[in-house]
Structures are given as structure tokens and as C-alpha cells.
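A protein chain is absent from this complex, but the other protein chains hold their places.
Here the chain labels run A and B in written order, and each chain numbers its own residues starting at 1.
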Amino acid sequence: MKIIKKISTAMAMVATIGLLTTASADKLDNIIKKNVLNCGVVLDFPPMGYFDKNNKAAGFDVDYCNDLAKALGVKSNVLNLTWADRIPSLVSGKTDVVIGSTSDTLERAKSAGFTYPYFVFKFQVISKKGAPIKTFDDLKNVKVGAALGTTYESEYLAYAKAKGWGKSNYTSFKSENDAYLGLYQGKVDAIISTNTNIATKLQTKEFKDYIAGPFVPNYDDVVGIITKRSEVAFINYLNLFLVHQIRDGKLEAAYQKHFGTSAPESLIKSLRDNK
Amino acid sequence: MDYEFHWNVVINAWPQLLDGAFVTLHVSVLSMFVGIIIAIFLALGKMSQNKVFSYFSNVWIEIARNTPALFQIYMAYFGLGAFGIHLSPYFAVFVALVFINAGYLAETFRGGFQSIPKTQYSASKSLGMNPYQVYRYVILPQMFRKIHYPMTNQFVWSILMSSLGILVGMNELAGETQRLQSLSFRTLEFFIAAAVIYYVITKFVLFVANLVSKKLFKGDI
Partner (left out) sequence: MSLFTPLSWGDTGFIFQGILNTIYISVVAIVIGSILGLIIGFFRAESGKFGNMLIGGVLDILRSVPLIIQLVLFTTFMGVAGFPLDPFVAGSIVLSLYTMAFMSEVFRAGFESVHDSMVTAARSLGMTYWQTVRYIRTPIGLRAVLPSWIGVALSVIKDSALVSVIGYMELLRTSEQLISRTQQPLEILIGVGIFYFIISYPLSLYGKRLERKMAL
């Protein structure tokens, strides 16, 4: 009888420990357990995320996804998201993280859990050579466009409102791609985009007659990785991951691959300053 | 479902949503108005003996009816853009809606015209009316009475299809909703609000259309 009692107590203890560990298994554990990282990226945004000429996912964000999966020791599963699907995909569990150039506004932080920044964009104007755009304020005299619902659209509109320009010279496009097509066709004289996207477009022959123009004043677009707001432990891990990306040279490697130059000191400093 | 609804974001953005709804309304109303006028001519064109008119009307009607609305909007926006003709998103959607409305309504009108007995035409002519008067006072009133139901349907369709404006960056209701949800990430709340507003607009339009038809067409419908 005593033996049975001992065995059952032991079993009960094991069961409780088992329960305790499962009860506190969080997203980090889950990812490791299922051996795959579902990583959401927006593939409408070169060079951070886009489809290469074989129609496969590629880009800076995609590389970070793969780096993260490698660090966790699991397989990487990159999922293409629309801009609007970033949060819903996290809430439903379709994705574990979204590395989708998500600006870390406080408004959004009410709905999603942000890590420290992993990239900083500057919003910039791109227009045809010879367009009369020397300073940002010159935009009030030309037709301007940007992608619907982006942070730079709202920054431009807020700036225009503060200066009393009105909206009549402004056109929205449903995506970055459409905005560039619109610029190429001449629907607008200038569009506001990110300096990274502009830099890659300027290297193509379609946009060889275009130049990068003034920056949106006083605004750096700081983006972070997002995951479920409640997964605090995982966010901690992601933050450390980002520190290692810089320290271990992964940021430099990805930057070289997608931008063709070394990661600028100002970028690294911004990332460190914004912690 | 561990999702907390934050409705106050939607309530704060209410004026912008209403602005969008207003744009939706006026693009649909205008596109119906212009569409009806063109449709009358297209219907007459298709029925006419003149080969050129009937061919032209036929081509317009069949293209409008056999290709998706989204395709026609893209053509108006990016297709024409390739020729250097740049319509604003609003205007591109407007042009596409007019094109489609005219095409669908032309068929409806043609059916309506053909269902009016020929005797109406000959009787009014024998009274000395010129063609314009025949149509204005005798044919059109009878026809509108018969086809007001499909016409109202087309109006509702225009309102619903205007939501495609979101895909060319137009700032009608769907476009505004998209912009607002993108800034706050409150997708579910904003789209529920948009669905409710569309429903209300549609019901309202149907209600007004019913009232109008009861007053104008006092006979049975």
C-alpha cells in the first residue's frame, strides 16, 4: 500500500509539474515545439519585402524572418500579408510575428506588441528631374501622391493641413506599387515614399530620370517587429534578437545584400537611440 | 476570442466616415443620372436601323455587361493613364460607373421600349407630336413606370460598386475606412461600422425610390 501511495504521489507531482509547464508555455515555447516560425511579411514593399523575378518572396524583412527562425532553431515559413492583415493575422495565430515595416506609433501599440526598432526609414519625395521641387514646401504647387493609409500619407496630410494647403493636389493610391506606377505614368508629379524604396527604384532604368527629393521634415519612420500584445516574454526574446542582429553583423549583411552599401552609422545610431 | 473591441476610435473618426459616405452617395447619384441619359440613347441606337449606331451601341453595351466592374475601373485609371489621360480616382470610378450603368440600363430600357405597344407611337404621331414630344410625354413616362424596379436595383448596385474606389485610392467610404483602420489597426471595428453605414445608405435609397415611384406612378407598378 505504501508503495502505491508513493507512486501515486509521484505521479501526481509529475502531472502537476507537467500541467504547470504547459500552463505557462508561451508563444516562444509553442514556436519551438511546433518547429516552425510563421512570419508575416508585406511583399509589396521593396527592398524590405517583394517578389523576385521567380515570383518568390525576397527582401530585408524576409531575411530577418529567416534569421529569427534560424536563431530559434526552427523552419521559417514566410507568409505574404496585405498591410491590413498584419494585426488580424497575429490575433488569429496565423502568424507568430510580423516583420512588416510597421511604424511603432503609440496608437497602434494599443493593439499590438512592438519590439524595439529594427529599421528606420526617412520619408522622402521622388519626382522627375527638373520638377520644381527644391524644398518640401514646394510640394504645394505640384500634384502629390502616396499610398493609402501609410504613415507617410498621414504625415504629409497633417503637414499640409497645418500649412493650410488643402487636399486638392493630393491623390491616394491603394499600394506602394500603384503609387510608383502612377508616378511613372505621370498621374502625379511627385510621390512620397520611403528612402529605401526610392533608392532601389532609382537604380532601375524605368526611373532613371527621377531623383530623390526633400525629406519629410522632422519625421523618422521607426519600425519594429510586432507580435501579440500579451506575449511579453516573446517580445523580450525578440528585443535581444535585434541586439544580436546588429552585434553579430547580420544587419550589415542584410543591408549590403538589399541596399548595396554598408549600413550607415546614422541608422545604427537611430536604432540604438530609439531604445 | 480574446479581442477587445475599442469602439471609441471609431466614434472619434465618425466625421471622416461620414465624409466618405457623402462621396459614395454623390458619385453613385451622378453616375446614375448621367448613365440614364446615355442609356436612353444607347437603347435607341441599338434598336435603330442605322448600322453605325446599332453597332456602336452594341459594342458599348456588351463590353459593359461582360467584363468585371473592377476591370473597367482599372482601365479608366491605369489603362487610360498609359495614353497620358489622367483621371483622378474619383473621376475614373465615375467614368467606369457611368459606362457600366449606361450599358446595363440600355438593355433594360430597350426591353421597356419594346414592351410599349407600337400603337402608342403611331397614335401620338397622328396627333401631330414630333419625335421629341412623343418620347417625352408618352413613351418615357410609361417606360419608367415599368422599369423603375430594375433602375432602383442599378442604383443600389452603383452604391455598392463605388466601394471599389478603395482599389484606386479614392476617398469614398471604403477608402476612408481603409485609411482609418490602417492608422489604428482597428480593422474589425471600422469595417463593421462601414458595413452598417452602407446598409443604412442602401435602405434609405430604396425607401426614397419607393416613395418617389409611388408619387410619380400612381397607377399600379
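Rule of thumb we're sticking to: a contact is a pair of C-beta atoms (placed from the backbone, for glycine too) under 8 Å apart; a residue touches a chain by one contact, two chains touch by 3 or more.
Please read all numbers here as calculations on a predicted model, not as lab measurements.
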Review point. Can you list the shown chains that the hidden chain touches?
Key: A, B
Check your understanding: Quick one: which of A:P46, A:G100 or A:G149 touches the chain that's been left out?
Key -> A:P46
Practice item. Determine which one of A:N66, A:T82 or A:N239 touches the chain that has been left out. Key: A:T82
**Study point:** Touching residues on chain B - with respect to the absent chain
**Key:** 1, 3, 62-63, 65-71, 74-75, 78-79, 81-83, 156, 160-164, 166-167, 174, 177, 187-188, 191-192, 194-195, 198-199, 202-203
Point to revise | Footprint left on chain A by the chain that the document does not show | key: 46-47, 50-51, 53, 55, 80-82, 84-85, 88-89, 91-94, 175, 177-178, 180-181, 184-185, 200-201, 203-206
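What we mean here is this: only the chains that are shown with their structure count from here on.
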**Study point:** Rounded Å distance, chain A centre to chain B centre (Cα mean)
**Key:** 39
**Study point:** For the chain B and chain A complex, residues of the former touching the latter
**Key:** 2-3, 6, 78, 81-82, 84, 86, 88-89, 166-171, 175, 178-188
Exercise for review: Please give the residue numbers of chain A that touch chain B in the complex, ascending.
Suggested key: 83-84, 86-88, 91, 105, 107-108, 110-112, 145, 147-151, 153-154, 171-174, 178, 181-182, 185-187, 230
